[in-house]
Structures are given as structure tokens and as C-alpha cells.
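If you scroll down you'll find the structure; I have some questions about it.
Complex shown without one protein chain; remaining protein chains in place.
The first chain written gets the first letter, and so on, giving A, B and C; residue counts start at 1 in each chain.
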Amino acid sequence: MRFKIIPYLLIVACICFLSFVQDGKKKIVFFGDSITELGVKKGGYIDLLNNRIASNGQTNQFELLGAGIGGNKIYDLYLRLEKDVLDKNPNIVVIWIGVNDVWHKSLKGTGTDYDKFGIFYDALVQKIQDKGAKVILVTPAVIGERNDQSNPQDGELNLYSNWIRQYATQKNIALVDCRKLFLDYSIKNNPKQLDKGLLTYDRVHLNETGNQLVADAIWEAIN
Amino acid sequence: MRFKIIPYLLIVACICFLSFVQDGKKKIVFFGDSITELGVKKGGYIDLLNNRIASNGQTNQFELLGAGIGGNKIYDLYLRLEKDVLDKNPNIVVIWIGVNDVWHKSLKGTGTDYDKFGIFYDALVQKIQDKGAKVILVTPAVIGERNDQSNPQDGELNLYSNWIRQYATQKNIALVDCRKLFLDYSIKNNPKQLDKGLLTYDRVHLNETGNQLVADAIWEAIN
Amino acid sequence: MRFKIIPYLLIVACICFLSFVQDGKKKIVFFGDSITELGVKKGGYIDLLNNRIASNGQTNQFELLGAGIGGNKIYDLYLRLEKDVLDKNPNIVVIWIGVNDVWHKSLKGTGTDYDKFGIFYDALVQKIQDKGAKVILVTPAVIGERNDQSNPQDGELNLYSNWIRQYATQKNIALVDCRKLFLDYSIKNNPKQLDKGLLTYDRVHLNETGNQLVADAIWEAIN
Partner (left out) sequence: MRFKIIPYLLIVACICFLSFVQDGKKKIVFFGDSITELGVKKGGYIDLLNNRIASNGQTNQFELLGAGIGGNKIYDLYLRLEKDVLDKNPNIVVIWIGVNDVWHKSLKGTGTDYDKFGIFYDALVQKIQDKGAKVILVTPAVIGERNDQSNPQDGELNLYSNWIRQYATQKNIALVDCRKLFLDYSIKNNPKQLDKGLLTYDRVHLNETGNQLVADAIWEAIN
């Protein structure tokens, strides 16, 4: 009779172990715009991260979820936060937004006011932190790859990125400074001041090298 | 001994009566932009409504709260909905928004995309209705008072107003069609195609006649 | 000997006759944007006018020259006036401009200020008239074909068209009011408020019916 208890104990042990592993598994939601929407496709930065996790044998430690939608601005993230992020119970939320907030000003007349960007950004971060998840912030990278500050949106991208940097420092939040990474890369590799083709294929969206650069930087931040 | 019970009964009766009256008192929040922010000032449309309520001896039936902030767009209402509206436990919420969503496109490059306007508007209304309050919608009135459709923002104001009208019909929500009221007024009273001075003092914000027109129209809707 | 003079006299007579005919031939330059650039292609409104001239046996009476360049605004016409119009010694110049002056405001942030539109337009007309050519003005037709004044640029198109109408009246210049023609057509034929497909294939550029409507209206004006 008493031996019959062993299978049950084993099952319980297994469940405990699994739940322990489960507890240790980081669920990371990538929350952003078209760059992130493309990130989950083959060769995208989230796909590259998944490959790295797989080759490291760490699939039981990470679960990556893409939550990027093309054309999104900070307002849109705020609107779909509950449904697309909080309801997934993430451990970490990577917020990468800002390109459209700046770009749509000249493209459509529907960009985001500088002061409103900060207000909505802060409200978004607070709601995520209140839910107990860790936040990682990412600065908008580029609209045009010249490194002499002559891409038309450079002034505003710097302005909005400066806000994110200061906010991250103030609130002691992890930051992946993609804007700085991309600029440094262009300074080293773009002597001809090409507009695109180094880290992007169209001035904004990541090519193979760009996806790898971003994947590497985020890998550092989530470990 | 038994007569001593009468005062208690009277007190109870009074309390019952008061609580009954209290239950019948409509708390109305006016949720909007600078037009509504100015509406609570002396001579503003909310002030005029309060005067009317007072002279009707209906102060125990209505409580009006202004919740307008200059420069607000639909996004801003969505952000501050809980704090400025829902936490007040209103019976009725009058939503009057849209001028800045259109105007800021050309003024600052930070207007609201047409499709996003509808998405946030609907989300706002649903959250209010979920809280059990009645909603009254108001179309954005004017940016310029000419009646020949040659005010620069006429096309977009008509477009966004059409959306609100159709939404109100679909969802069976009360509508105060200020845009139509202002246009009809201008057709009757503005043969010289003046740009301002009829219902506004600056093409957008209400003068005395404008405040009266709006107060009258909203009075109909809340009764 | 004296009979030998006759052939010479005949030649002289022929030359006189030809030069007389030449003098009577109207050279018409169509000066505008992409709509006019497309107008010279097969089925375009200038092509349709040429067909009509040919079938009427009036090829010795009219010579039509297209001078439309995509994306042009009033400034661009002013810049290339000498080279593309005046140097051709036209009898008539048809000026059809305005769509991009309005449209590029929201599309690129590079539209034309209302006051500058009038100043450059007037300078353009005066230079053409000083050269002795007749001018025919055309109002910008549509950006979107709805007839309820809810196309986003309707307000500005009406405003700029009103300016052209008043200018034509003041200066006693012939006017082809395409904006009115297109609106009237839509009121009769577009009960479903379609955005395109009636007179344009993309909200702006003319389809077969649109080209015919314009060709007919301009035919009236040049005869």
C-alpha cells in the first residue's frame, strides 16, 4: 500500500518542478510599431532572439511575444495596453515607440505633441509597472541613416530620444538606446552619408544587419 | 410615550424624501476642450445652464461639472477619463470634442488621424456607458463662420462630424449637432460671409450669442 | 516676258494666304500640373480636344501644346513661365493649377499660403497678358468626389477656387469652373458619396468621363 503513494509523490514533484521552471521563465512582450511587427517575421530581431535562445538551450527560460502594429504611436500603445500586453501577464515589456510620433507630423499632420508624448509614455510605463512587470525602454532609431544630423527628422528624433533617456534615468528603468547605437554605427560605416541601406532598407525598417544589431542590444538588456 | 415616536418618523420621512430627491438629481459632466473650459466662466454655456436651472428652481435636480481643458483632443479625453469624469460618478456625460483633432493638423502637425478618432471616441463612450452613465455627443461646431464651405477646415469638420452623427445613430446615443446649428445660424445671419463675430469671437470660441445657442441646445438634450 | 511674272505672283499669293491662315491659327498652351501632364496622353482631355479638332477639319485653326508637370504648384508655373509658355508665343494660355497648392499642405507640409497663391497667380497672369496672349483660368476640380463637402480638402479647394472666381470676374478673364462642374456632376450621379470612380480614378486624376467633361468645357471656352 505505502508504495502506491510514490507515483503520486512523483507527479506532485514533477508539477512542483514544472511550476518552478514556469515561474523562472521570462515572458517578454515586445510592444511597438511596424518595426516590431516585422520583428517577429523570419530574420526579424525577435526571431533572431528566439534563434539565440534555442541554440543556447534556453527555451524553457524565455517566451517572446510580438505586439507591434504598423503606424502605431504612443497613443495607440496606451489604448491597446490591457488587451495586447497586460492580459498576457508579461514579466518584461520592451517598449519601442516614437518613429511615427515624429514622422507623421510631416507625413500626415498627425504626429504627437512633444508634451503629450511624455504624458502618455509615463502613463503607459506606470500601468505596466503597477501590474508588476519590468519595463525596458528603447529609443526610436532613425528616419534616414546619414550621420551628419541632416536627416529631416533628426532634430525631433533627438528631442524625443532625449526625453526617453532622461525619463529612464529618473525612473531607474533599463534603456536600450537604439538611436545612439544606430548613429555610432553610421559614423563608423557610412562615410558617404547614404540615406539608407546600412541598418535599414528604406530609411526606417531594419535590414539583416539592423535586426542583428537590435537583437544583440536587447539580448544584453534582458539578461 | 407613543407620541414621542412622531419626531423620529418625521426625521426618517425627511431623510427618505431628501434621499429620493438626491437620487433624482442629475450629475452632468461636460467633457471637452477649451470651449468647455471657457463654458464654466461667467456667461459661458455651462454658466448659462446653471442660471436657467436656478431661475427654474431646479437646483436640486441638476449638478453641472465642467471638465474642459484647452487644446484637448480625443486622446486627451481618453487619458483623463477616470480621474476627471468616471471618479465623479456622473449620470450624464456630455462629450464635445473634435476641433483640435482637425485644427492641429495644419497648426502643429499633431492632429488626429480620422480612423484613430473613431477608435478612441468609441473606446471613450464604451467606458462611460460601462460605468452606467448616459452619454450625450456634440459635433465640433466651427473653425471659421463662413457658410459657403470655404473655411479651410470645413471638409474635415464635416468628415469628423459625419462620423459622430453616424455613430450616434448606430449606437442610439443622444446628439447635439452643434455643427449643423452653427451652419444653419450662419446661413440665416451671415450674408457677408464673415469669418467670425456671429457665434464666435475668434472663429472658434463662443461669444455671447454662441454660448446662448449652445446652452439652449444642451438644455433640450438633458431634459 | 511679262507672263513669267505670274508664277511668282502665285507664289506670293500662296505665301500671303498661308501666313493669313497661320495668323488665324490659335496656338493654345495648357499650363498646369499632373492632370494636364496626363491630358496629352491618349484619352486625355487635350488628346480628346485634338480628336475633336481633327474630326471637325479644324487642324489648321488650332494648335494645342501641353505644358503640365506633375506636382506643380503656382510657384512652379511662375518659375517656368518663360521657357515653357511665353517662348512658344501662344495665343491662349489655359492655366489649371491649385490641387497641389492645397493638397501638399497635409501631404508634405509644403502647400502654398493662401495670400501667396493669389500674389503669384496674379503675377503669372499679368506676365502672360503683357505678352499679348489671352488667358483662360480653370478652378482646381477635386481631391475626393463626395458631394457633401466632407472631402478633407473641400474647405481649402473652395477657398482657393473662390479666389480664382473673383479674380476672373474682376479682371474680366474667361473661366472654366471645373470645381463647380465636378460638384454638380457628383450631386447628380453620386448618391452613395463614393470617394472616387466617377470623374477620377484616384480622387484627383481624370478617368474617361472626367477627361470628356473637361474637354467639352474647355472646347466651349476656346471657341
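Brief remarks on what is shown
Here is the rule we go by: contacts are C-beta pairs under 8 Å (C-beta built on N, C-alpha and C of every residue); 3 or more make two chains touch, one makes a residue touch a chain.
What you see is a predicted model; the values in this text were computed from it and never measured.
Screening A:G24, A:G132 or A:G155 for touch with the missing chain picks out A:G155.
Within the full complex, the residue among C:R52, C:K108 or C:K131 touching the omitted chain is C:K108.
Of the listed residues B:K26, B:R52 or B:K108, the one in contact with the hidden chain in the full complex is B:K108.
In the full complex, chain B contacts the hidden chain through residues 106, 108-109. Touching the omitted chain from chain A are residues 105-106, 109, 114, 148-159, 162. Summarising the interface, chain C meets the missing chain with residues 75-76, 78-79, 104-106, 108-113, 116, 119-120, 123.
Rule of thumb we're sticking to: only the chains that are shown with their structure count from here on.
Residue numbering at the chain A/chain B interface overlaps substantially, since over half of the positions present are found in both copies. One finds 48 Å separating the Cα centroids of chain B and chain C. In whole angstrom, the spacing between the mean C-alpha positions of chain A and chain B is 40.
Multi-chain contact residues of chain A (touching two or more other chains) are listed as 106, 108-109.
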